[in-house]
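Here the complex is missing a single protein chain, while all its other protein chains stay put.
Chain IDs A and B follow the sequence of writing; residue 1 opens each chain.
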Amino acid sequence: MSWLTNFYRSAVGKKAVMAVTGVFLFGWIFAHMVGNLKLYLGAEHLNEYAKWLRVMGSPAMPNSSLLWLARAALVVATWLHVQAATQLTLMNRAARPIAYGEREYPAATYAARTMRWGGVIIILFVIYHLLHLTLGVHVNPAPFIEGDPYHNVVAGFQIWWVSAFYIIANLALGLHLYHGLWSMFQSLGLNTPKFNAWRRNFATAFAAIITAANISFPLAVMLGFVR
Amino acid sequence: MELNARIPAGPIAEKWAKARFDYKLVNPANKRKFDIIVVGAGLAGASAAATLGELGYNVKCFVFHDSPRRAHSIAAQGGINAAKNYQNDGDSIRRLFYDTVKGGDYRSREANVYRLAELSVNIIDQAVAQGVPLAREYAGLLENRSFGGVQVSRTFYARGQTGQQLLLGAFQALERQIALRRVQMFNRYEMLDLVVVDGQAKGIITRSLLTGAIEAHAADAVVLGTGGYANVFYLSTNAKASNATAIWRAYRRGAAFANPCYTQIHPTCIPQSGDYQSKLTLMSESLRNDGRIWVPKNQGDNRVADQIPESERDYYLERKYPSYGNLAPRDIASRAAKEVCDEGRGVGSGGRGVYLDFADAIDRLGRPLIEERYGNLFEMYADITAENPYQSPMRIYPAPHYTMGGLWVDYNLMSTVPGLYVIGEANFSDHGANRLGASALMQGLADGYFVLPTTIGDYLVTQMGKKVPTDRPEFKAAQQAVEERINRLIGAKGTRTVDSFHRELGSITWNYCGMARSAEGLRKAITEIRQLRDQYWREVRVLGSDEEPNQSLEKAGRVADFFELAELMCTDALHRNESAGGHFRVEYQADGEAKRNDADYAYVAAWEFQGDGEPPRLNKEPLEYENLHLATRSYK
Partner (left out) sequence: MNLTLHVWRQKARNTTGQFVTYKATDVSPDASFLEMLDVVNETLIEKGEEPILFEHDCREGICGSCGMMINGVAHGPIGGTATCQLHMRHFKDGDNIRIEPWRARAFPVIKDLVVDRGSLDRIIQAGGYISVNTGNAPEANMILVPKAVQELSMDAAACIQCGACVAQCPNGAAQLFTSAKVAHLGVLPQGQPERYERVVKMVEVMEEMFGSCTNYGECEAVCPKEISIDFIARMNRDYLVAQFRGPRSTILPPLFNTEEELVTNET
């Protein structure tokens, strides 16, 4: 396995790891978003879906086992993604010890330049989000009912600052995806002349879809469409 | 001084093969015992250093750049000739040989040129194997274009960057040898003197351009690939740092300087636009393949180009040289441009320019094809002049570009100092009085890849066990002389900048020893150059110290050498009472064409240094033409 550690030791390898874990996290975020759309179908559908997540895979496997597998994979992916990002950031800081007196960016997008801070915001949000809706810790005044995610979501989003945090975090996620989804093609070397224009379109489209859908949830609650 | 060209006996086509058999070989195990210094890493220097490293010699390579990949070979645009006859248009080694000798106005050494033509084909093979992306046809085969002075298509090219690509090939080979520790690279080192011990070149004195340290380096042989001296004109197409110091220092140590007056003025450069101008930019000669050169028929016609009707245009090259037309050789095309401008028919500000018009070509071939062929050149022109050459014709004017003259070398590329080899533009060998387009790259690489690495062994075997240490008095003396000279330049503490002197020297040289020369003008130039040189040593201002990076100091030493070289150029031009190739004496012409004097001047003029203030001694190497008939060049 020494080639694998060698491979990870290189920055190109780390970027590939970030791309692969990024794709996985993106897939999960997308699925999560699609699942959450059931919010619009009513409490029954959403709660049913939440319950299915726990029994998914049974009877072939014990209840919740697939869910825990997925959770474990998510933790590992997030860990690798963050670790590689941190190591690369340190490497890059060291590569330019003295900053420029003046600095312009003729090409780098806002999204590209905010990847690191965006990542931090997203991580903080994920922690809050888990405490709030998965673990039911009282991180906000809304009451938490085990097994009724619909209620928990609606109650949470009725608090303006919970919604605001959610919206800000998802905007950050949108920017992160806008650059990240394009960037992963570069990092993995997936480019051919015909395909290249689609890489940008793909990243823009999915960043927009995920952000729009995710932001629509708190907005819908705040505006009273979902209650 | 006895000039022995060491040309092998026998028929011309067999000379090189015979020579290679006759050369003594260095035992492979002994090669690593020999140290060779290579100065310069352009096409010639880099290819030589890399090849010598591959052969197993210990090579030390010195360049004044930060990396060997920056040498001015990189700026060559158009291409490289080779007698491959891929186009089936009647080319052959013999034809390339003939074209080169004829293009050189019968002032080059037959045997050298024939060898160059023979090796031209190997160069292309080598370059392709190295990964040089030479232009291809759709079938994947190599493509050729035509070039000035010939009627076959034998020029290989890589967009407008042939020089850069070929140099990268040599550079990569060199870097490989550096990584293998066969070549030790000295970047940012300038050679300031040659060390001669018991009549043999045994080392050099260098100055580090970072710390100013003066060091001595010993070796069994010294190879100079330091390029030409066109910067003597100040405004030239050469890179700013290109200089003659290495060859000039060698000249002062006993290496004869051959044909210094043979300088090439390139016809297609962008005209000067102001006094601040630091250099002239060359537009590849390949533009003449499709562009038509013209001026208005009438003097002082100030209308913009497209307002001048066809009937009032003078396509003077097509008129005077119907069979070669716009592809007449460089010296002829340059002189013709000067002539029409002298008649008051020049275009652009100051009237020093002629049109190079692509309107017909765009009509005939369509803009996309023209873009494909010359796109980057057109862009470069637009960048510099803020004019769009697709809409209005380019303006061009001749500019100093290449120097055929250089240190005298024998067939083995050894100078008159045993152990001192000179390759590429720095020597005089192959181009006679005028170089054809796309031949400089060919010569540099032939010398560096194939000729020098083969011939040098024949000398080295005689040097077995004859190493000299750098604590010999000859090294000390040379080192001291270098230091004194630097102190003199810094100590002058005058009022004028180095550049202002260089500019003035350039203008004297250009006016009297440029495209047209006369005995009277040359005498005047010599007087003026001497006066200016005296003034220089009194009034030059070099600020800063000699222990740090100091570009003024670097320039000051180079310009000091240019003064001496300019005088030798004028002396040579004055002695040569004929016109030949790039050397045009107004007294010697017939119907406006150069008039050679083969009876008296069919020789190489090799000047020998006799000491400061002493006139140099002229040595003659007669040029014998056994294979080609001395004929008047005609491109009509």
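Basically, contacts are C-beta pairs under 8 Å (C-beta built on N, C-alpha and C of every residue); 3 or more make two chains touch, one makes a residue touch a chain.
Since this is a predicted model, take the numbers as computed values, not measurements.
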{"item": "Among B:S146, B:Q161, B:T226 or B:N619, the residue in touch with the chain that has been omitted", "value": "B:Q161"}
{"item": "Hidden-chain contact residue, picked from the options A:T21, A:S163 or A:S187", "value": "A:S187"}
{"item": "Contacts of chain B with the absent chain, listed as residue ranges", "value": "47, 50-51, 54, 65-72, 74-75, 84, 86, 122, 124-131, 133-142, 158-159, 161, 163-165, 168, 171-173, 175-176, 178-179, 187, 210, 239-241, 273-274, 276-279, 281-282, 380, 383-386, 449-450, 453, 495, 497, 499-500, 541, 543-544, 548-549, 551-552"}
{"item": "Residues in chain A touching the chain absent from view", "value": "3, 6-7, 10-16, 88, 91-92, 94-108, 112-113, 115, 179, 182-183, 185-194, 196"}
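Quick note on the criterion: only the chains that are shown with their structure count from here on.
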{"item": "Between chain A and chain B, centroid-to-centroid distance (C-alpha), Å", "value": "63"}
